[in-house]
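Here we show just some of the chains, and they stay where they sit in the whole.
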């Protein structure tokens, strides 16, 4: 089973990388960019077919390791 | 047929002239190979020979000239021909060093290209049993105003730092230059310096029949497999997706590989060792056998793979990084494996040495290649390419210079020029202090790195002035060596040996070949005169874009020895009121 | 003094800190493998050295913070034992929850290796007794992610309880966070735990202990530790 975990910075946390990219896109002349925030995505392959179990495992993975909840939030998605 | 299953590619398609050309072999080179083996090769064999006989591995255009370089000296333990040069520095210690280019990959993907360049040269050094103690680099970029230059520069510098910093070696020196002739072909030359004990140097030559050949490090993927558009046609439209042309470096894996290798060397497990660089498994296995006058038999089913369904052809030509091949001492397999597992690395016995002098590759029980091992290396083509000497330029007199500026303006222009301005922005991104031995940091003439607890130290520098080489290759080659020598003596070191990285355009053009020949002769003359032997090096040819070659850029890496740090000097003025001398002509 | 230097896969300044400890204390520290579950008997100082544990992949220090040995380190700290984390060690301590906050990408997004001035914020802890309050130390940094940050409440607590150990300063001692090498909030270069027995810092005092290589401004930290342990 394939799942995707998306980890992003909490909105109150400064994102210097996003800011830098924002600036770079503007100077490249890409039209209409107002803001950019950068995050991480993890594509995870899981054994079995039990979506609930998988979701539980991935939440555990996020809390234990994938996200630093001091500054980040996460979301788990499943491919349809 | 399932086109995604690469194993289904037959090992014996008919070898067409197109297929040969796609492998970079000239018709006469292919003919020579067919005569050598007495039959038509399999596709795996064609891949193997194309790897062994390409310019990069065989030095076919430069070899006749490299032979003219002085390579011997009282201190030289190992000159060119091994993974790196080895020079005695007394007290049972040796310095091990080499320089290598990663120009093309760095142009395509600057961060990864430069990083894997650093990774490759570090492996060359620790393969010899040396712990890397310093890294240097020499970089050339296009016109500072060219749209690509900024990103290439930023990416390369970050990539060198990203790899070296994580690996844990101080990057203590280098050079950065700009010229429009590098617009489409930047240069990334990386040098590594290590320390070993003179009686614990490890070599590539295999010894002993029936010994285990062991694969170590990261898994094999379809990285950087060259050549074959034939293959792409065969693999369908997603070939590009399946075969990355640029390798991603894993400095973390390399650091583990370093520690694991040094640990099993210490434990007496290693008979011979060779890193897997370009055309990894092919070059390393053939070299180990050929140098040791032994045959090699590999069973590819044992090779740790990152992808499913890899063919023999792909495994033999993969350029995946952070891998090593070793011959293990009898009965030491278990101990060696335990050490590698502890460091979390792959370890697999993938073959054995034989007394047949054949290079035999098996996959799924089938013989995919069976070639004479010595000839694969020794019988590589060697060319005495036609060359035209670079015509001397007219000497300019003071009256020929029209562009008159005031001294103040001239000074300002010089200081502001990207070639001369401070390179702090670059070297601040390199950890130049790790290991705690950096006595002279970047920014001076040569870096000085303490050996152990001192008082001994090594000095190191990399130098070349391409516009001199373009104007007069012979004098330019001499000058690069002389500059390295001066930089070393300026910090109080005795220059002991040189590594070089010869970067040129297409050697099939007589005027470019003339630059190669001129520069090598100049380097040779200077090294001879200064008793400054060349102990290792690398050649990078075909550096061209749109038919125009780069400036001839034979980078010289010099290493010097300081017996007592007390006698070392730095360039800063030490006190007010002291006399200033000018020495020399 | 019985010091234990933890070794994670990818650590690379363990030799530097071991050398500094040896130089100052005359004793060889023990190197402890990450997969071990116990510290050597009688350990009184645990050091988490600099480097790129697990390649700095995911987040700096994140994977190492979950290593086996860290439970023993937690227990040691809870008993009041001394713990010093330098650079990657600091990042690991934050990820492990032994220190608050987090170290994020440098504001300028580049790795930076250079000498900085550090202002000693208090000289009454076991780590800084050999200095005077307000001393300016010339010490190098070498990191890509040393930008200390935490939520305002945490910062307030740290500042209020005097738990900032060092700040990046100008040559004249003035603190201006835009001058610092990484953009850290309030110029914070190092912090203490509540009981002042755990110190995490980004700069590398272990690289400035020998006059042949840089300054000797880093020695005081190791001398303080040795002194404090002798007194204890």
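To keep things simple, chains are lettered A, B and C as they appear, and every chain counts its residues starting from 1.
Rule of thumb we're sticking to: contacts are C-beta pairs under 8 Å (C-beta built on N, C-alpha and C of every residue); 3 or more make two chains touch, one makes a residue touch a chain.
For clarity, every value in this text was computed on a predicted model and none was experimentally measured.
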Tally up each chain type across the whole complex and write it as a label-plus-number formula. A x2, B x1, C x1
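Throughout what follows, only the chains that are shown with their structure count from here on.
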Check: interface with higher C-beta contact count, B-C vs A-C, is B-C
Centroid distance [mean C-alpha coordinates] between chain B and chain A, Å: 38
Which integer distance in Å separates the CA centroid of chain B from that of chain C? 37
How many angstrom lie between the CA centroids of chain A and chain C, rounded to a whole number? 30
Where chain A touches two or more other chains at once, the residues are none
Which residues of chain B are in contact with two or more other chains? none
Considering the complex alone, what residue numbers of chain C touch chain B? 9-10, 12-13, 15-16, 19-20, 50-52, 54-57, 110-114, 140, 142, 144, 204, 206-207, 210, 212-214
Under the stated contact criterion, what part of chain C meets chain A in this complex? 58-59, 62-63, 66, 95, 101-102, 104-105, 107, 109, 147, 149-151, 183
Inside the complex, what are the residues of chain A that reach chain C? 13-14, 16-17, 20, 64-66, 68, 70-71
